[in-house]
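Let me give you the structure first, and then I'll get to my questions.
Omission of a single protein chain aside, the complex is shown with its protein chains in their original locations.
Labels for the chains are A and B, by order of writing; each one numbers its residues from 1.
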Amino acid sequence: MSDEIENKTGYQAQSSETMNEYSGAAVGDIDYVRPAELPEQDLYHGHTFLTKWVFCQDAKVIGVQYFLTAVFTGVVGLILSWLMRLQLGFPGLAGFMTAEHYYQFVTMHGMIMVVYFLTALFLGGFGNYLIPLMVGARDMVFPYVNMLSFWMFFVAVAVLMASFFVPGGPTGSGWTLYPPQAILEGTPGSGAGILLMLISLSLFVIGFTMGGLNYMITILQARTRGMTLMRMPLTVWGIFTATVLAMLAFPALLVSSIMMTLDKVLGTSFFMPTILKAGEVLEYGGGSPILFQHLFWFFGHPEVYIVALPAFGIVSDLISVHARKNIFGYRMMVWAIVGIGALSFFVWAHHMYVSGMNPWFGFFFATTTLIIAVPTAMKVYNWILTLWRGNIRINVVMLWCLGFIVTFVNGGITGIFLGNVSVDVPLSDTYFVVAHFHMVMGIAPLMVIMGAVYHWFPLVAGRMLNEGLGKWHFWITFLGAYSIYFPMHYLGFIGVPRRYFEMYDSPYMTSAIGMNEFISLAAFIVGAAQFILIYNIIKTLKTGKPAGKNPWKANSLEWHTSTVPPEHGNFGERLPVVHRWPYDYSVPGAKEDFMPQTTPPSEVLNTEVEKT
Amino acid sequence: MDETKKKEEQGSTHKIGIYLWIWGLLFVLSFFSYLVDWYQFQGLLRWSLILFFMFLKAGLIMAFFMHLFWERYALVNVLLWPMTAIVCFVVLMVAEGKYTLFTRLFYFFVGGGQ
Partner (left out) sequence: MSEQKIVDYEFKPGFKGMAHDTGSDQTMFKGVHWGKAMMWIFLLSDTFVFSCFLISYMKGRASTPIEWPNPSEVFALEAFGVPVPLLLIALMTFVLITSSGTMALAVKYGYEKNRKMCGWLVLATAVGGLIFVGMQAYEWSKLIHEGVRPWENPFGAPQFGSFFFMITGFHGTHVSIGVIFLFIYAYKVFAGHYENGGKRGWFTTMRGDYVEIEILGLYWHFVDLVWVFIFAFFYLW
């Protein structure tokens, strides 16, 4: 490494005076922007294959690494869901499938999708790639720590995957890992499986903390000149707030993991009550299982918003760009994101209405849960009002956004059902819940991810993804997802419990058998349709249409880099200077229908731009 | 306005006296909280004294040793507001702990199950 040190300062530090000359403006001029507070960032440029692509300190490469690893785990999660649906729709068809396997697949599917796929993809993948570009920074503020963050995540994934191959298999206690059953014999994977899961989660938290510090400090302390918080794209706001939530919520997961590990390994009884097993009293005694549930959901509820908020932010940007209209109520959107984030720490026990907690809590948590619906609904109205009278381009990205809005409203409304104690009690632990959370935090964020992939792929790879294939991908996924989850609401109403391996000949199930088969078939098709995207990406990388600069005619900084795809250091010689928010589309009086954030006021004197 | 400017100019160096003062105060406060145990105060008096000395010590460390007193409000507020979530968690867990104890005593000892 030492021989590279001389070369590492690619960009010479400039004093504030020279920066001022560049902008060619003085105090009092309408184009004046304050000089830089900080000198240029000192960057480490890798030269060998190892430092350039493997242990790379460039946030964009790290973002892609995160993305690929998360997608890999996501594919594993997808295959697990296929196996589950195979069992549910056609019991006994897969001979190897025992009840133990089923529970293990349910658990791993849940944990992989929530933590290792969605969280890592949104914050690690999109966060790393987009934050420095969108706020106008050379890189993340601590590139080395950022690199460690990815490799910690990689090790966490490896440990998680290793649990498939240990004696007893992975844990099968449900993704919530509730003790006492999670670590007692009789639950599949209660030996090495649960231990590896807890270790993997702890590693994930440590790795994420390193990444999260980077995202937060980059957004707070390393924005470019003129970039105020209220001029940041909503994508950055969403990822930022989600990161804050993660930094404050993951500690609860870490603590509960440590305590459960001690229960398992040392025989402490933090979460373990006195247990009679086959007439014999186990060594455990005096612990409180409900404490685990509180700790878990103190993490778990913010986790829902860790997944949802980046999706909210990204979809706002996509809608605005592809409807050629400024986002309706930008400030309201920002405050809604922040408000949802803050409130998410006060709603956790609505996951525990039937857990036997203090009965008075139901009142408190139902109230806070319904309050959180207010900023969420505001966001939905704003998306729709952004579309209203916009110059909408019905391309693949827009289709995914529209799909998201519909799906999110759908999942959100069932959330209001479940937020009320009296409605939740009969519905909890039925397929209604499964339908609800898959709609609201499975399919809806996934739609945004897909839209974001089609939107930003030209930036990352310099080529446009195929629109025709994209439309096939969208319609199969959208209609298929509804075919899967709409009937599940009905299954929930007739009382089909979730987490059951097989319903056998339960009389009320007769009306549901056909529906279960239908759901399974739809699930196979939707899962397979995702490979259209992978095919599309591979094909595009070879033969795709070159995207050129700024193919969507977007305003935000990531499209205005010196090269496409952006190189290490992002912006070439000089960092951009920002004069406006990123939503000046279709401004009356302007020459073009978009106005990059770097456009100085003097160039747009006779237009009706928003004051930001 | 003038005061803040002075603060900025000073940067992070402060007179040594303030550190020695705080240092001494911390020893005295720790001694007091030790005395709470020495004299075996019980009940509400004990708990309130423990909390009082604890928060005072924590406040002094944060304000002066960690320089929070001299930091700008933007940083101070970012650090202190998230504590509301912790306070909420504490309050609810106090209620939950009492309720768990109640159910245990009621069902295991009083025999409310019958």
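By definition in this document, contacts are C-beta pairs under 8 Å (C-beta built on N, C-alpha and C of every residue); 3 or more make two chains touch, one makes a residue touch a chain.
All values reported here derive from a predicted model rather than from experimental measurement.
S.K.: Can you tell me which of A:M227, A:A242 or A:A554 touches the chain that was removed from the display?
M.R.: For the chain that is not drawn, the touching residue is A:M227.
S.K.: One chain is left out of this view; which of A:L80, A:L130, A:L177 or A:L254 touches it in the full complex?
M.R.: Of all options in A:L80, A:L130, A:L177 or A:L254, contact with the hidden chain holds for A:L254.
S.K.: Touching the absent chain in the whole complex: find that residue among A:D29, A:D42 or A:D593.
M.R.: A:D42
S.K.: At which residues does subunit A meet the chain that is not included here?
M.R.: 1, 5, 8, 16, 27, 33-39, 42, 44, 141-142, 144-145, 209, 212-213, 216-217, 220-231, 247-252, 254-256, 258-259, 262, 266-270, 283, 285-288, 291, 294-295, 298, 578
S.K.: What subunit B residues would touch the chain not displayed?
M.R.: 1, 3-5, 8, 11-14, 16, 19-20, 22-23, 26-27, 30, 33-34, 36-38, 40, 46-47, 50-51, 53-54, 57-58, 61-62, 64-67, 71-75, 77-79, 82-83, 86, 89-90, 93-94, 96-98, 100-101, 104-105, 108-109
Everything that follows uses one rule, which is that only the chains that are shown with their structure count from here on.
S.K.: Mind pulling up the subunit B residues that touch subunit A in the complex?
M.R.: Against subunit A, subunit B makes touches at 82, 85, 88-89, 92-93, 95-96, 98-100, 103.
S.K.: Could you list, by residue number, the parts of subunit A that touch subunit B in their complex?
M.R.: My answer: residues 248, 288, 290, 294, 298, 345-346, 349, 356-361, 364.
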